[in-house]
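Note that one protein chain is taken out, while the other chains of the complex remain in position.
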Amino acid sequence: MLKYIITRLALTIPTLFGLAVFDFLLLYLTPGGPTGVIIQSFRSTGTPISPVVIAELQKEYGLNVPAPVQFARWIFNAIQGNLGNSYFSHEPVTSLILARLQVTLVLAISATLIALAIAIPLGVAAAVRRNSLVDYVGTAVSLVGISMPTFWLGFLLIDFLALTLHAFPAVGYASPFTLNGLRYLILPALTLSFSTLAIISRVLRASMVEALGEDYILTARSKGLKERIVVYRHALRNALLPTLTLLGLYFGSNLGGVVTIEYTFHYLGLGDLAVSAMLSRDYPLIEGFVLYTGVVFVFANAIVDIFYSIIDPRIRLR
Amino acid sequence: MASTNPPSAMVPVPATKGYTVLGRKVPRSVYRFFRNKLAVIGMTIVLINCFVAIFAQFIAPYNPDAIPLTIDAFQNPSWTHLLGTDELGRDMFSRIVFGTQISLTVGLFSVLLSGTVGITLGTVAGWMKGKVDRVLEAIFDIWLSLPSLILSIILVTFLGAGVRNVILAVAVSNIPSYARLIRAEVIRLSDKDFIVAQRLLGFSSWKIVVKNVLPNAATPIIVYSTFSFAVAILAEASLSFLGLGVLPPTPSWGAILNELQVTIFAHIEPTFWPGLAIMQLVLGFNFLGDGLRDAFDPRLKV
Partner (left out) sequence: MSNEAPILEVRNLQMYFPLETGLWSRIAGSKRVVKALDGVNLSVMEGETLGVVGESGCGKSTLARCIVRMYEPTGGEVLYRGKNVLKFGPKEMKEYRRKVQMIFQDPYSSLDPRTTIRNMLSEVLHLHRITSSKQQLEEKMEGLMISVGLDPAQLGRFPHEFSGGQRQRLCVARALAVEPELIIADESVSALDVSIQAQTLNLFEELQKKLGLTMVFISHDLSVVEHISTRVAVMYLGKAVEVSESTELFEDPEHPYTQALISAVPVPDPDVKTNEIILKGDVPTAANIPPGCRFHPRCQSAMPVCSEVEPVLLESRKDHLVACHLIHPVEAPPKPVAPQQVK
């Protein structure tokens, strides 16, 4: 087991290295390459640009050496947490990102908890009373949930919960670590939870249906155990494990959904930071975002794999 | 060799039971598909959208980009403006009708592009096995080290906005999952005796892949492509909504929402329509994909 965990974690190293190479090369995708980017950012400051200035800039930004050397320097700095400064705020990219990453993780975790709080009762009820109204509603919710653009759901919730019922502030941000901040957290978290909820409730329903048909459940029933105990203590425990593992997978891809949702709600997390960086072509910040998101995503996936292998040892044989 | 050997096993083959759809004899899987209500609904939605996209000029009552001289922004739905007007007084219905074209174009071309590249890479990995497979797998791992929506977002940022780059960005982020799917399918098939038999008969790898392997992988490919349409349409909407994909004033559904976002406090109602448009089309492809999978390849069901 330990061997598998170490192997799986070791496998993330080449992947992350590849990601770093990709991240580094991104600048070369832009018209004009990295030099062009810098020239552009200086043009906006009004400094006159002559070939001499360009050469100076290249030297200043370390672009006068061959690309592999640039990469080596870049990655050496990146490992030490130095990803350069933002073109605009001139603050270090790392500290900008880390502050926002906290917020986004709180958002993603809250969304996951909300999804669980709704999906578990919904999935169980749908499995216990198959083909009942609850089951149909659950199915409809999931079908719609996976087909809905999340940011649009955000608008619907703003319309209903904020503008009509005045239950929450429509958009905006206050640190989620304060009581006031929780009010701002709820709408984006609810929105983000929906697609996870849609899938988790369906998967849970399926594994509950399976678990309820197992021998030990029939035995428990025949022993005269209360139906509620049978369902919650025995069947759910077995059905929950695969579902929770799947949750890890969606937690990772939620990082994608976070971007549009934070933008919709003007919620000051990492996604919002990334979108403004992209709209203003703040390349060091974008590169930092790519690196951090990749690291979180790759580790989330590795942890999911490790969990899977604990639940189902056959996986390890692959 | 042509002897008059008594055909000892010449048992008449039972005629396949007749399945009919609209009075025509069809294979069982087609029959299963048409028996599935959601599948038929999905297909209908997709067909209607295709129709709307093709005949947009004739369906849309107004020029989608025409800004009227008199100020009549944010009108409520009425007989003159079926879905009301937007912040510049443009006809929402006409804009949404033309938006269908963009969604379907992005969907179609990104699926074609990621399909072609993904199938090629996946087939090479699954068929060659060994070192080539390991190298490609490592590349797919790197490729998948960002959530696919984030990869698309980053790619359009660096490539620049516009329909062509959106297609490219969405396609590129979908290639590795395509390739993984095909790879698994090719590995499954290449163990089958009929593939081994073809090799022993002396057929080249190329011929076996084209004539025996890929045709047998057609069903999962078609099913996955249908779902990919849904994913691509959502991705385009997200990119355009963020202002990075298809830019206003082009009437992409996501771009319309991007423009309306500024004024949601005063007028949130108009955001309903483009969102609904996105959802119905994505729902249509998801239903269609579910239906195809259940009818043609029940093995794929989760």
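Read from first to last, the chains carry the letters A and B; within each, the first residue is number 1.
The definition used in the following text is that a residue touches a chain if its C-beta (ideal position, glycine included) is under 8 Å from a C-beta of that chain, and two chains touch if they have at least 3 such contacts.
What you are looking at is a predicted structure, and each value in this text was computed from that prediction instead of being measured.
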From B:Ile54, B:Ile67, B:Leu112 or B:Val196, residue that would touch the chain that is not displayed: B:Val196
Touch with the omitted chain, as defined above, among B:Ser177, B:Asn212, B:Gln261 or B:Asn286: B:Asn212
Touching residues on chain B - with respect to the absent chain: 1-11, 13, 16, 192-194, 196-203, 211-212, 215-216
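Quick note on the criterion: only the chains that are shown with their structure count from here on.
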Of all residues in chain B, those that touch chain A in their complex: 138-139, 141-142, 145-150, 153-155, 157-160, 230, 234, 237-238, 241-244, 254, 257, 261, 264-265, 268-269, 271-272, 274-275, 278-279, 282-283, 286-287, 302
Interface residues, chain A side, partner chain B - complex: 11, 14-16, 18-19, 22, 26-27, 29-31, 143-144, 146-149, 151-152, 155-156, 158-159, 163, 170, 203, 206, 252-253, 255-257, 259-260, 263-264, 274-275, 278-279, 281, 286, 290, 293-294, 297-298
